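Dumping the structure here so I can ask a few things about it.
The other protein chains are all here in position, but one chain of the complex has been omitted.
As written, the chains take the letters A and B, and residue 1 is the first residue of each chain.
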Amino acid sequence: MRIFSKERPEIPIVHHLKADGTEWTIKEKLWLGLSIGEYKKQFFRNPVNWLMMGIFALGVPLLLQRYIYGLGAVTHASNDYPWGLFLGFGLFGMVPLSASGFMLGTTVELFGRKDFHPIERLALLNGLLGYFFAVLFLEVDLGMPWRLPYPMFVSLGPAAVLFLVAWHVATYLSVQVAEVLPAFFEWIGWLKGKRVIRKMVLGLTIAGIILSTLHQGALGALFTYAPAKVHPLWLSVNFQWIHFFCSSIFAGLSMIIISSTLIRYFMAWRCDDEFKDSLDYITIGLAKGCSYSMITYLIIKIVAVAHDQEWSYLLTGWGSYYMLELGVAVVIPMFMFAIGIRHRYVGLIRFAALIAALGIIWNRLNTALICYNWQLYQEIPHWKEVWITITIYSLYFLTYRFIVYRLPIVYGWKGEK
Amino acid sequence: MQARKRIMQTALAIAIGGVLIAPAQIWSMDAEDAPESVTIDSLVNLYTGVEFDHAMHVDYASCQECHHHTTGGEVVNPNCARCHSTSGEADEVTCTGCHATDRFNETYIRTLEAPELYHIDKPGLKGAYHLNCISCHETTSGPTGCQDCHTMTDAGEKMFYTGKYSPAKGHSAPGH
Partner (left out) sequence: MKKTVSRRNFLKGGLAGTAAVAVIQNKEAHAAQSFEGYPEGMGVLVDLTRCIGCRSCEAACNKEQELPEPAKPFDDYSVFDEIKHGQKRRTDETAYTVVNRYDVPNLDHPLFRKIQCNHCQEPACLTSCFVNAYTKTPEGAVIYNSKVCVGCRTCMIACPFYIPTFKYSSAFDPRIMKCVFCYDTRLKDGKPPACVEACPQEALTFGRRNDLINMGRQRIRETPGKYVEHIYGEKEVGGTAWMYISSVPFDQVGFDTHVPKEPILNSVKDFLAIVPMVLTIWPGLFVGFHLLATRKEKIKEQEKEDKEGQV
């Protein structure tokens, strides 16, 4: 893409009008203003696309196998381990990493921190896609995926935590669609739609906070159904929902640091100057949020251990593993954030964000899989399960990139029609 | 071995196939008052009936060991003795007299609700004789396996997937 953006001044598209004054059609916008030949050329030049094709070449047949022969054919999901990677990573991991949407929505729209505005849309998109793909992961994992709407319309089990998750994720998804729509409306040039949404923005943001608090917490609360199965160090009946909610704050912020970094360096042609210039400043701001929520998280984790009188567990092998997790996934990145903020080492912050994000996935996998059934045996996911997970994640990556390539997410749309 | 098995085939207490014991008018019953053998066939749909050689078992155990306090001898079980130490011989001595053949039907279960009832935990007929026989056979090395006493019928083999209904070799249950 870079080559074209150097040669052709009208590319990348940031305006409804071409250099000659005629309008871009939607189709042209979809092709990024390139001819099909050019598009192909840039597509095949990119090694990432080859990697993706490799993943899909095997992943798609495996998915077919899952839908024809059942979950048993591709996963190690069993009667002892009903949930595997699809939920352990796809739902419990993706959702906290997608908390960015409501975090930045709140910061910018509610707290009036306009200085974070350049990254707001990216955060919203990151949230929307994360949730959407979490639902997709769910659709791979559900025994009867065609009954996805049942908890909403057909048979309601309102006393269940998962009922709350289902409703909240569904409503929140629509809230997020509404929040991302303005970018889409700008791009297709339908300003009326944008104005309508603009008016609802505060309400949407507040709905977002409520729904996020509840379903991030609810994902944690799901494990309180298994008080005798999850290792006590990873399960605190009283605090589980706060743990999950609180860790989702730095998870979402870290994720947005990572994705903005990737976009800044691999999609620089798409970013406008405002985004590029303010990114370091914004990153430091996000890092502050991360470090505050991490210290809070650390404290409530310790409070939970104290409250449940679990000190003796810390001396066991599980205890060492627990402290390893807290150390590597929380304490180390927390200090890295702190140092990074103090000395303005943006690179260090970005590295810390990567550790923190992986750390959250690690924590969720620990809770859902590794320390689940700690008294029975440990289950290792089937390689096909791993591959399908990677496939869906790649699809997430591609969709993410597809949208950032086109919609005004990291650049401002020039000229309203 | 074969002979022993024959004898054992007639093991197991309790008559459903009906055995009438005329209540003897003496204070305590004698072995002579007992039937020679008892046919036990409550499981007859899955297992063939059993001819219980009562006369032989009399040599192995005292009456009370199977008949609790009903035969009028000395009551050994302290729980029975609380009420029955002097109650003498009962009108009904057969197993069926006290142990219900249909232990779990609704009407029977309802009778257990009577608040002053002591015998809330009387095993049904099938339970009573299996509990009695097997626990004793375990200590006296009598037969304890199901088919040591009664052979399985075709219906039984079918339900147990055994004999000619055995699962094909190499076949294994589906699922992870």
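Criterion: contacts are C-beta pairs under 8 Å (C-beta built on N, C-alpha and C of every residue); 3 or more make two chains touch, one makes a residue touch a chain.
All values derive from a computational prediction rather than experimental measurement.
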item	value
Absent-chain contact - pick from A:32, A:55, A:99 or A:166	A:166
Touching the absent chain when the full complex is considered, from A:52, A:211, A:290 or A:346	A:211
Residues of subunit B (touch criterion as defined above) contacting the omitted chain	43, 79, 103-106, 109, 112-113, 120-121, 123-124, 126-128, 130-131, 134, 138, 144, 146-147, 159-162, 165-167, 171-176
Residues belonging to subunit A that touch the chain removed from view	66-73, 75, 77-80, 82-83, 106, 109-113, 138, 141-145, 147-148, 150-151, 154-168, 171, 174-175, 199-211, 213-214, 217-218, 220-229, 237-238, 240-241, 376-377
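Following the convention adopted for this analysis, only the chains that are shown with their structure count from here on.
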item	value
Centroid spacing, where centroids are CA-atom means, of subunit A and subunit B in whole angstrom	68
